[in-house]
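Below is one structure, written out as structure tokens; comments come after it.
This part shows subunit A:
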Amino acid sequence: MSFFLPLAILMTSLGVAPVILMMPDSARRLRTGVNLAAASLKVALVAWLSYEVAHGTSFDLRHSIAQGLELHLQADALSVLFLALSSILWLLTTIYAVGYLEGGTDRSRFFGFFSLCVASTVGIAMAGNLFTFLVFFELLTLATWPLVVHRGTSEAHRAGRIYLAYTLGGGLALTLGTIWLYALAGEVAFEPRGVLGDIPETSPLALTAIFVLLIAGVGVKAALVPLHGWLPLSMVAPAPVSALLHAVAVVKAGAFGIMRIVYDVYGVETVQALGLAAPLAALAALTILWGSFRALTQDDLKKRLAYSTVSQVSYITLGVALISPVAAIGGLAHLVHQGIMKITLFLAAGNFAEGEGVKTVRAMDGMGKRMPGAMLAFTVGALGMIGIPPLAGFVSKWYLGAGGLDAGQPMVIALLAGSSLLNAAYFLPILYRGWFCAPPEGVTPGRRLGWMLAIPPATTATLVLAAGLLASAPFSPLGWTRFIVSLEYL
Partner candidate 1 sequence: MMLFDSVIAAACLGAAAMALFARDRIAAVAAFLVMGLLVALSWLRLGAPDVALAEAAIGAGLTGALLLRSARRVPKASAKALPPAQWLGAALLSLAVSGAILWTALIVETAAIYPALVNEALPESGVENPVTAVLLNFRAWDTLLEIAVLFAALAVIAVVKPVHPRIAPLGPMMLPFARVVLPLTIFLAGHLLWQGGHAPGGAFQAGAILAGGAIALGLSGMVRPIRWGRAALAGLAILGLGAFVVAALAAELLTGALLGYPAGAAKAWILAIESALTLSIAATLLLLFIGPAERH
Partner candidate 2 sequence: MTALLHSAGLVLMIAGTAFLAVAALGVWRLPDLLSRLHVLTKADTAGVALIALGAACLAQSFTATLSLLLCTLLVALSGATTGHLIARDHLDFASSQEDSP
Partner candidate 3 sequence: MSDISLIVLLPLLAAVLTAALPRQAAAIGTLATGLNAFLAANLGRQILHSGTVTEAIGDWTAPLGITFDANGLASVMLAMAAIVGLAVSLQAAAGPARAGFWPLWMATLGALNGLFLSSDLFNIYVAFEILGLAAVGLTALAGTRASLRAAFDYLTAGLVGSLLVLLGIALSYSVTGRVDMEAVAMLTQSDTGRIALALIAAGLVVKAALFPLHFWMPGAHSSAAPAASALLSALVVKGALYLVLRLSLEGGAGTEFLRNTLAVLGAGGMLWGAWNALRAERLKLLVAHSTVAQIGLIALAIGVAGNPLETGLWQAAALLMLSHALAKAAMFLAVGRIAEALGHDRISGLNREELRPGPAEFAFAIAAISLVGLPPTAGFIGKWFLIEGLIDKGGIHWIALILLGTALSAAYLSRVVSRCLRGGPHVSATARRPPWRTGDVAALGLATGALLLGLAAALPISLLETPFA
Partner candidate 4 sequence: MISDFAFLISGAGLICLALFRLATSADLLMRVLGLNVLAIGIAMVLLVSARGAEGTDAVPQAFTLTGIVVLVGVTAALLALAERVAEARDE
């Protein structure tokens, strides 16, 4: 039993991908049916898995490649958190994508690679050792690239090339780091307290170099400052891609990677002993500020959201880098909260573009009257991002601040306050234009959006509200992160 569930969860998207890829474009009904069935089956299986993990049953699936090298999938508390996030949001985004791509071309190819992406995020979540993590991490690169260039325009190909350059470069760094670590420490499995604590003889210099390589490799996808160039450019992809991938799957995989490396490979004490926690925190802080500043000046709606993602993801890295349980809770919770908030914003932005053809902030006047539903979802997401209570954003920022104090870093409070102000600075104008400005005369009302495009943003908006209000409930993201951190620290 213990190997069946992880395999089933993986196969619901990995097995489905080739089937969909082989389907002819015209088989629309069959493809949508298969897709939605697989997505909902995955959500059910993940729910069952989280119920089992909460009750302490352990799962693992091993496949040995060679002596000292094996693919290992396991389901621990941390992996279930990321699994839940990606599976739920995949279901919603699939519904949205089916509506969004109505009449588009190459849809089989799109949905095939779409489920391949989710398969790799599932693999990343459930990876039991650094090698498996690396395999699925590179698979994620390969699966996302065709989606970035899906539109086929030369601009899309240019963005694709840059995206590939960044991610493959990062992949090479991660590969080198992993192999180096395997050469030094043998099999590097993910254990709650970290593996490297008990390897005395390896020189700190080598460990630091490996740490830098690993973080650089994962940092590309986590969009840390010097390595974030690809994210704004890949906004040229269709809305569901930028929604699920560049707000949830890819960026979170990066953040999740940083978590695994700090918590489960090096262990919190070793990272602190090597003095790597402070620079990581500083880099995260720099990214937060840099992302917010750049977002201010962006007129294109999706680019502004992209830069806000760059800064928001670094909250998670900040939470991880501040070596304190409370900050860890904040960071982990933000992993989920930021995901649901950012996907709401992107789906809403997608609706604006599809419905009214509005792509820039200037053209947002009177959107409240033209598309009230989408605008309401956008507002909820935006307010959540700024950190207005009782929404999800506020909860994670609260814990991050408390963690900062606990870790003796009062500066964090100032940073959080400053960045919240910046968030407000680039989100509020949009809300103001949407609700308080009259729509420009002579604008023809856009086409009515089907239910497939309206329901997903509404659902995620309600999730944002629920995560905020019911934060204390055990099954809520916050409750689950407390359960994880208790394993990690105590």
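Regarding selection, all candidates are chains of the complex that A comes from, given by their letters.
Everything below uses one rule, namely that contacts are C-beta pairs under 8 Å (C-beta built on N, C-alpha and C of every residue); 3 or more make two chains touch, one makes a residue touch a chain; residues count from 1.
Keep in mind that what you see is a predicted model, and the values were worked out from it rather than measured.
S.K.: Between 1, 2, 3 or 4, which touches subunit A here in the complex?
M.R.: 3
S.K.: Please name which positions on subunit A make contact with candidate 3 in the complex.
M.R.: Checking each residue of subunit A against candidate 3 gives 21, 63-67, 69, 71, 105-106, 109, 134-135, 138-139, 141-142, 146, 149-153, 156-157, 160-161, 164, 168-169, 171-172, 175-176, 179-180, 182-184.
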